[in-house]
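These notes concern the structure reproduced below.
Here the complex is missing a single protein chain, while all its other protein chains stay put.
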Amino acid sequence: MSEVSLDHYLVLGAVLFVCGALCMAMKRNAIGVLMGVELVLNGANINFVAFARYNPVFRLEGQVFALFVIVMAAAEAAIALAIVLNFYNNHMTVDVDTAEELKG
Amino acid sequence: MHLENPGLLYVAATLAPLASFLLLLLAGGLRLALRKNRERGAALYQMLGGDRPHRAAAFIATGAIALSFILSLVGFVYFLQDHPLPPHAESPHAAGHPEGGPAAEASSGSTADRWAGSVRWAEIGRFNSTKSTVLALGYRIDSLSTVMFLMVSFIATFIHIFSIGYMSEELAPVVEDHQVHTEEGHLHRRGRFGRFFLYLSLFCFSMLNLILADNLFQVFLSWELVGICSYLLIGFYYERTSASNAANKAFITNRVGDAGFIIGLLILWTYLGTFNFQELFHKLPQALQDGSLPKWALIVAGLGIFLGCVGKSAQFPLHVWLPDAMEGPTPVSALIHAATMVAAGVYLVGRVYPLFTEEARLVIAYTGGITLFLAATVALVMTDIKKVLAYSTVSQLGYMMLALGIGGWVAGLFHLITHAFFKALLFLGSGSVIYGCHHEQEMTRMGGLYPKMKITAITMLVGVLTIMGFPLFSGWYSKDMILAQALGYFLVHRQHFLLLALPLFTAGLTAFYMFRMWFMTFTGPPRDEHVHEHAHESPRWMTIPLIVLAIFSVCVSWGSPIWSAESSYLGGHHGLLEMSEPADELKNLKMMDEALNSAVHDSHTLAEVLAYVAAGLGVLFAALFYYWRVLNPADAKLQFAGVHRFLWHKWYFDELYSAVLVRPALHAAHWCRNFDTYIIDGFINRAAWATTMLSRWDGIFDLAIVDGLVNLTGRIIFACGAWLRRFQTGYIRSYVLFLVLAAIGIFFALTYFLNLAAAGP
Amino acid sequence: MTEFLSTRLGLAPGLAALLVALIAAVILITFMLLSAIFFVWLERKVSARIQDRLGPTRVGGKFGWLQTLADGLKLLVKEDIIPTNADHMLFRLGPYVALAGSFLAFVALPFGNGVVAQNMDVAVFYMLAVMSSEVFGVILGGYGSGSKWALFGGMREAAQVVSYEVPRAISVLVPIIVAGTMNLSTIALQQTGAFWNWYVFHDPFTFGAFWTFFTCGTASCKRAPFDLAEAESELVAGFHTEYSGFRWLIFFMAEYGSMFAISGIAVLLFLGGWHLGFLPWELSDKIGILGNVINVLVFIVKGWLLVFVMMWVRWTLPRLRIDQVMMTCLRYLLPISCVLLLGVSIWQLLSWQITVLVYANYVLAAVCVAFVAWFTVKLTKAGGVTPTHMMPGAWPAAPASGAPLVPRT
Partner (left out) sequence: MSQATILFLIIAAFTGLSAVAVLVSQNIVRSAVWLLFTLAGTSGVFFLLGADFVAATQLLIYVGGILVLVVFGVMLTAQGPFITMKVGAAEWVIASVVGLLLLGVLVMSMPGPEAFGSSEAAPANAQVSSSTQLGETFLGLPGAMPEANVSGLPKTATAVPRTRVSYLLPFEIVSVHLLVVLIGAAYLARAKRRKGGLP
């Protein structure tokens, strides 16, 4: 491994993505799920910026998209935390497994 | 001054109380409607009197009836101009009669036209153009009508005036009725001053319309109208059980009579096809002759109409309601149940006199005879002052019926007029006493009231003397005529001696119980200190009518010369009433009994003497018992305990009716209900059961086959859903895993298909 | 320098770069440590003087200027206590995270013309971002202590810092709009020349933005009157209640470091950076390395002055309540900074057309100089006088003998 290539970054992004997805699937704490979402978004962001670096065609779009993703993540976090707080108010816990009212 | 149609004066006089009635009804209804939201229509509501009953109602009603009286007075003057009385010198029942000679025929025809008229009201039976019958509203004025009209409007006017005083308690916004007990004590209700005069106005209109009518149908309408007024006024204090019961009793009893009336009407309609009196009388001889009207039908019709009169005039089998009707306010008793309405029966008998055959008249006579005796005996023992007067009324009405039954047409109606005056006087007097004693009606608690209420006492004494037949008082003339008629009839028909004995004996009884009443009320020591202390003379609203009525009671039948009963202006030979005696019709029907007439004519003096003796004895005994107190009424009561009990229970008529009519009716109703419940309902229930069974089978088919298919479909889908729903765990985390798995699956699928595509051609 | 290492000493280029970075880091750490020591001594002396005391006098001869060193030695040898309830990992991690946040800010901070560890295009932005992550250490320490006082302190810190970040960032944007770059070195170079070229005097909005930024900076350094996170009257000692010894020291190093970093940003953005303020040219261009040294000294002195102002404020004003702190931020500083941003944008647009506006900086500078002069004169005149007459009801210093004891009215 002499030179860092695009694939390395993509692998890193994939690791983050998988960790985030598993985090969403494994954490019973609602805030843990939220963290998983953030991880997924970060994995995607790494991909965006890496593509922007390694593909001259995507030079700006990649960063722009990364920025948009970050801003959206902020909005998403605010909303998600508000939801979690409401959830906590209603259920006295943040265990997402208690939110099974819509169980079939 | 010459009027083309002076009869219209009477029509106007009839309509005046109707206008008053409608005005009061409108105002009262408007006020009732406004009472719920009195703020919105405050001005109008206050103008209509607000919460407080308004005296204006009385003034409107009194003004209307006074207008009627004035109009009828003017009409009377015109009538006298058109119908001059025949001179005395002419022989009775001869050419002198206004409608007698052929020469007078034309003029009288035109004269009759001026005093009659009618409008088409409704047409009945117009199945084709040939056979249609017109129901007309019409008027026809003859001397009987004018006199009755005058009498009714006059008495009604003064009773209205009297009522303004008597009903003044109803002027309060809240009246406490001491005779009605509720949980909170006595009943409190709104004053009903206006309502009283509303009813009175309606009654006056109906009564005047009854007098005015020229056909039986109009009479029947008015008949029912006065009936309903009587019902409403008897039940004026409808919160009192006794009052509402009495009202119901009066109404139901009258229905019995009216059933007969309707039968009579139907028979006449069927055979003669008209209701107009003149046409009836005109067609009757012809119909009897050619047999289109069977004799029995006429008898039945006559008896039917008489049954109506029995009900209305409280004659023997149906007399039970009148004493109870005294539950109404005393002015009502005076006007309706003494002077006018109850006399309507007698008036009608007089009106349709030619319709009564010999047999029917005999029935009338006996009915009257029994009634007058029966009522007089009961009056002997009554202690309620109004009950005494009520039985007295029944008795006097019996006199009238008797007189009519034995051919004394003039005598009967003459007594009707005089009786109206003095009985109104007596009732108003009793009302004054009751009012003065604070609604105390029991004579056993009165006594010694003469110093307290002199005007009442004196006017009542006049009334008592009049009813007793004291010479030169109006009752003397009419009663003498009746007794003379009875005596004459006895002389002709010896087998009917009862028709003489009963009125003669009853004349004595009358004198006795009337004086008994007067003595008990006004003389002797007071029996109840409390009542005596608080007794007072009535206000002028009440005493003035008493005085006026007393004057009229004395002089209403005076003639010239004054001491001769035969020369009475009103009822004597060639007097006013005789003008309208249907002599021609009777002649046509061959009912005129010349022998009887001459016998009557001859027996006047003897009848007078007999009447004096009977009345004198009655007065003597009354004085012995109640004035000088030589005899003790309590001893008499003990010695004749059985008789007293019999009389006290009014001959057990109420009990008899209860046992014979009321209870069987109840039992029949009960049986009918059972029949309804078990037979009819049973059948219906069986039918319903059968239907139910049928639908149950239908339902089973529906459930099993139709619904089964539908449910099967649903169940299959439900099962699919139940299987699928296991995948909706409700856990977000599972969904994420599913998502990831799906992504992986799609990736592999895509790869596979892409490889396929790449490998493909 | 990297080239020097790789070409002359024959090091691999990657290794050389790492070595350079290491050297720079060591210098910066040393600077942070030394300035922290100085600040602690300064704070003690300043507070003592403000409170009419003497402060440390003995250690290290005069003025007690070795007092901090002695204190540091004492802290280093103190027992390191970790509470039983504490989350050990977080408890240990907290101070380092805080220090890392503070230290990373220095990476992009230019001390002089080209005297910077990493010259970044987005240096301001980067510094703000890094310094905002310093709060995370506080939160971790507060939570990891397992003490409710510490937790309260951490929570307050979180709420306060996150809130104050917004007006701070917006007021930073004001000079950036004027400068047109986020590169701190470029911004400083733009202010070469006399002091009226400084951005604080550029227009009324930058003038306002300076005060807003400095207030927000004070608050984000959790300095009084915004030190609610360690309000000893309410929370014992706030987030560092359970800390002792070396870890406590690190927290304080982080605090003083960020104080200097904030002051440095303020100096670079508003107060002319390393420029003296009366020379019309950039010093290092004229006299080389000596100029650089002078620039660095000037910059450090300017930064220390601002730190002194923070201390001055701390020992003068009482502490606010937490709700007052939040209200100050959200209800006053945030709208004010937004208005300033809007205003400076409009100003910039207008000053292209209205040339008079370009000279507004002279007016502002003159007014400020006049004010400072007037204030100095006033201060010198009032010096040394016991202000008894300012206290109604107080007795005169030395009542004349025999004179009646009458209070002044």
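Each chain gets a letter, A, B and C, in the order it is written, and its residues are counted from 1.
We take it that a residue touches a chain if its C-beta (ideal position, glycine included) is under 8 Å from a C-beta of that chain, and two chains touch if they have at least 3 such contacts.
Remember, predicted model here, so these are calculated numbers, not experimental data.
J.: Among the chains present, which touch the one that was left out?
T.: A, B, C
J.: Among C:Leu151, C:Ile250 or C:Leu283, exactly one should touch the missing chain; which is it?
T.: Candidates C:Leu151, C:Ile250 or C:Leu283; residue touching the omitted chain: C:Leu151.
J.: From the listed residues C:Ala36, C:Val116, C:Ile139 or C:Ala365, report the one that touches the chain absent from this view.
T.: Only one listed residue reaches the unshown chain, and that is C:Ile139.
J.: To test your reading of the contact rule: which positions on chain B touch the chain that is missing from view?
T.: Answer for chain B: residues 737, 740-741, 743-744, 747-748 touch the chain left out.
J.: Since one chain has been left out of the picture, which residues of chain A touch it in the full complex?
T.: 1-12, 14-23, 25-32, 34-36, 38-39, 42, 45-46, 49-50, 52-61, 63-64, 66-68, 70-79, 81-86, 88-89, 92-95
J.: Please give every residue of chain C in contact with the chain that is not shown.
T.: Interface with the chain not displayed, on the chain C side: 12-15, 17-18, 87, 89-90, 93, 97, 120-122, 125-126, 128-130, 132-133, 135-136, 139-140, 143-144, 151, 154-155, 158-159, 161-162, 165, 169, 181-182.
Heads up, the rule we're going with is that only the chains that are shown with their structure count from here on.
J.: Using the contact definition given at the top, which chains are in touch with both chain A and chain B?
T.: none
J.: With centres defined from CA atoms, tell me which chain sits nearest the overall protein centre.
T.: If we average C-alpha coordinates per chain, B lands closest to the whole-structure average.
J.: If we define chain centres by averaging CA atoms, which chain lands farthest from chain C? Would you check?
T.: Chain centre farthest from chain C's centre: B.
J.: Between chain A and chain B, what distance separates the C-alpha centroids? Give it in angstrom.
T.: Measuring from centre to centre gives 102 Å for this pair.
J.: Rounded to the nearest whole Å, what is the centre-to-centre distance of chain B and chain C, using the mean of the C-alpha atoms as each centre?
T.: Here chain B and chain C have centroids separated by 116 Å.
J.: Could you check chain B for residues that touch two or more other chains and list them?
T.: none
J.: If I count partner chains per residue in chain C, which residues reach a count of at least 2?
T.: Residue numbers touching two or more other chains: none in chain C.
J.: Applying the document's contact rule, which stretches of chain A touch chain B when the two form their complex?
T.: Chain A residues touching chain B: 21, 24-28, 33, 96-97, 99-104.
J.: Quick check on the complex: what are the chain B residues that touch chain A?
T.: Those in contact with chain A are residues 724-734, 736-737, 740.
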